[in-house]
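As you look at this complex, bear in mind that one protein chain is not there, while each of the others sits in place.
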Amino acid sequence: MAAVVAFIGIGIMGGRMVKNVLKAGHPVRAYNRTAAKLEPLQPLGAVIAASPREAAQGAEAVITMVADPSALAAVLGGADGALAGCQPGTLLIDMSTVDPGTSRAMGAEAAARGLRYLEAPVTGGVGAAEQGTLTIMAGGTSQDFAAARPLLATMGKKILHVGALGQGSVMKLAVNLVAASIITSMVEALGLASKAGLDPHLVAEVLAERSPLIGRAAPRILEGDYAARFPLKLAHKDVQLALAAARDLGIPMFALASVAQLQAAALARGYGELDQTATMQLLEEIAGFRVQRLTPTQPSSSRA
Amino acid sequence: MAAVVAFIGIGIMGGRMVKNVLKAGHPVRAYNRTAAKLEPLQPLGAVIAASPREAAQGAEAVITMVADPSALAAVLGGADGALAGCQPGTLLIDMSTVDPGTSRAMGAEAAARGLRYLEAPVTGGVGAAEQGTLTIMAGGTSQDFAAARPLLATMGKKILHVGALGQGSVMKLAVNLVAASIITSMVEALGLASKAGLDPHLVAEVLAERSPLIGRAAPRILEGDYAARFPLKLAHKDVQLALAAARDLGIPMFALASVAQLQAAALARGYGELDQTATMQLLEEIAGFRVQRLTPTQPSSSRA
Amino acid sequence: MAAVVAFIGIGIMGGRMVKNVLKAGHPVRAYNRTAAKLEPLQPLGAVIAASPREAAQGAEAVITMVADPSALAAVLGGADGALAGCQPGTLLIDMSTVDPGTSRAMGAEAAARGLRYLEAPVTGGVGAAEQGTLTIMAGGTSQDFAAARPLLATMGKKILHVGALGQGSVMKLAVNLVAASIITSMVEALGLASKAGLDPHLVAEVLAERSPLIGRAAPRILEGDYAARFPLKLAHKDVQLALAAARDLGIPMFALASVAQLQAAALARGYGELDQTATMQLLEEIAGFRVQRLTPTQPSSSRA
Partner (left out) sequence: MAAVVAFIGIGIMGGRMVKNVLKAGHPVRAYNRTAAKLEPLQPLGAVIAASPREAAQGAEAVITMVADPSALAAVLGGADGALAGCQPGTLLIDMSTVDPGTSRAMGAEAAARGLRYLEAPVTGGVGAAEQGTLTIMAGGTSQDFAAARPLLATMGKKILHVGALGQGSVMKLAVNLVAASIITSMVEALGLASKAGLDPHLVAEVLAERSPLIGRAAPRILEGDYAARFPLKLAHKDVQLALAAARDLGIPMFALASVAQLQAAALARGYGELDQTATMQLLEEIAGFRVQRLTPTQPSSSRA
């Protein structure tokens, strides 16, 4: 029989991932800070827990999928935290994006209580979360990875054991720093070409050859659609974690540091809840232009 | 019968492109500053010219494919330049990567002599040049584009008319600034992950999902292969042209400016003739590590 | 008798410098693109010329003080340019801020016509221009420097011969890049402190210990006074010239490149004619705050 799984963090990503866990037949005990997001899970068979601790009770594996290191600390630690609810030997699997230091600290805390800890951050975005085709980059012991693998396989397609605890986080930060840099370069290139009077649809089409990320993101920008697939505030958080990891490892990051400040400027404008592409809006405001153009089928009265 | 074509600039790219022009049946009059590079073209039927002017004599179209704006000015202008050899009505097609101002200035000079001028920079790299599958982004009048199209089709697959003279250059600079940013982010990510002890092959594999550029470039870095596909000095030149175009258009480029300085630092180390990925070597020297690792088939004694 | 001097470029700086030349007893032939600025010089004894060429006629020394390399080329070259009006042996003294390549090119052109050429850029700002206490950093031959020295001494206090033609420009660019960086850091520091709720007057007072530039600039910012002492567009031009010189010399400029982009962003907002401190306004707009606070005479109830 499939293992009982506690799933903590039912957000944009977690809400899609947990459905694949349920679909694979695992009994799921779900918790989320904002309880309303749990409601759609009840008809699917999930047990709704009132605290991370309650979710963890009786679970053989506890999955966490939250926004950042402090959110992770909040759901794992304290009187109502998941650690307090676990029975010895339980496997904690953190799928959030955090820094390697946080993973190692949480792993140490878990070990001190006789628990096991694997970090397993993911890449692929909302679409892959929905379809269960995430790439999962696990860091931890071989035994813990082997134990988690079947469960991870319900959510992902490429399941990698990249090294010891902390190294999964580094891998994820490396992936995300590249993504943030690509998005930023797309924004700068679209800005340059649009201000020069080029058809941004053509520009987007050509730039898409450079990266599938651009292929997905550029058309949304051209429609003025900044609804968050990956919110700017989280993209910025990951870039900051990457910069912090680089600092700890002793390696300069000249380009990424400037990417971070462009994001910071857009955050200062209040765009944190928008998609990470919202740096485009900042650039438009600074340079006094709009990248959106008529799409062929739109009437001219809807012109931005 | 196919039009007589002058082809000026037989370098890494031009040397491959001209062969596709020859293969399509065009009589070709070729010129290159370093004459030795012209030799392989003689057995393929090309007429070797002693100057750009001589190459242009009797040609219906003159293609230029040189390193930068000053090289372009050198082959077009002056007593021995191509402009001096053209008969009225000849179509000049510059496929180099230059700034929009240079394109417009050259176009004006051509027009003053009764000549026609199209800019048609390319993307796709050495492989696409060889296979005749370049993407070509032309700027100029519709008539000149229509006239050039069949000839361009011998070298490229996607042949776009992106706008007026100068806009082709902007499109190309936009494409190349994205490429330079992607390469830089890959270098920073590989540096971070390698210094954290991750297997760089695994990192390269995961990052490749973000961009086909990374899929091609990362494996070469891991083999320590910095032979120039696209030399750093040219990549830097294009980034500088993009920054200059952005300056003229009034748009800031925070991230690209830092990419440019990282390239400048690698150039200062003497890596200009190496591939644009050679910023990796700079980062290794600064941070005291090596990204290269054993490939599975190498004996451990060859470990870097 | 004092030498006849042509003075070309009667702007914010030149208009003050020429008065000290007149005061020292030199007959002056003045030219300016905008003729209205010449009027105040007539009552002081200056002869008003209708072109740079006319100004240069009969002059023993020709001083140029214009905005940038292209303005310099415009007043020196062409049919109406100063070079065309000079008699052989005339000493041209360019006191503008240009790049070393421009100085060397202009020097070569002058030499080809049997003229002598000294670059003598200045530092000290409007106040020192008025009081004749500029620092002057000359590049050229020792003979030309010795010949120019008495004339330069009418405008400056510290008259330095820093090296060959071109090296005066480098010295000036070095001075101005430091100034631009100091102004930028002041803007960032004032922004940080103001957003944290500190009294900006106190912050300005403490920061002024770091640099007399801050001591002069910060109080004006706090009064919302962005009238140009040194216009942002010229400050940016100098930073760009410094970056270009660094490129030519093979030296990266990581921090300066970011300073340049912050300036570029403020220029894109339309602040080019304001003082170089107008990057403060950009930062305020991005981050949604105002650094200006009560001046001591305002009642505390109106405190922001």
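Labels for the chains are A, B and C, by order of writing; each one numbers its residues from 1.
The criterion applied here is as follows: a contact is a pair of C-beta atoms (placed from the backbone, for glycine too) under 8 Å apart; a residue touches a chain by one contact, two chains touch by 3 or more.
Nothing here was measured: the structure is a model prediction, and the numbers come from that model.
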Selected from C:Gly11, C:Gly85, C:Pro100 or C:Gly156 as touching the chain missing from the view: C:Pro100
Full-complex contact with the absent chain, from C:Leu44, C:Ala111, C:Ala146 or C:Ala255: C:Ala255
Selected from C:Leu41, C:Val98 or C:Ile182 as touching the chain missing from the view: C:Ile182
Footprint left on chain B by the chain that the document does not show: 254, 258, 261, 265, 268-270, 282, 286-288
Chain C residues that touch the omitted chain in the full complex: 100, 123, 135, 137, 160, 162-163, 166-167, 170-171, 173-175, 177-182, 184-186, 188-193, 195-199, 202-203, 206-207, 209-214, 242, 245-246, 249-259, 261-262, 283, 286-289
Sites on chain A contacted by the missing partner chain, in the whole complex: 240, 246-247, 250-254, 257-258, 260-262, 264-265, 267-268
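We adopt the following convention: only the chains that are shown with their structure count from here on.
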Inter-copy rotation, chain A to chain C, in degrees (Cα atoms; steps of 5): 180
Geometric centre distance via CA averages, chain B-chain A, whole Å: 36
CA centroid of chain A to CA centroid of chain C, Å: 50
Averaged-CA centre spacing for the pair chain C and chain B, given as whole angstrom: 39
Contacts with two or more other chains, residues of chain C listed in rising order: 254, 258, 265, 268
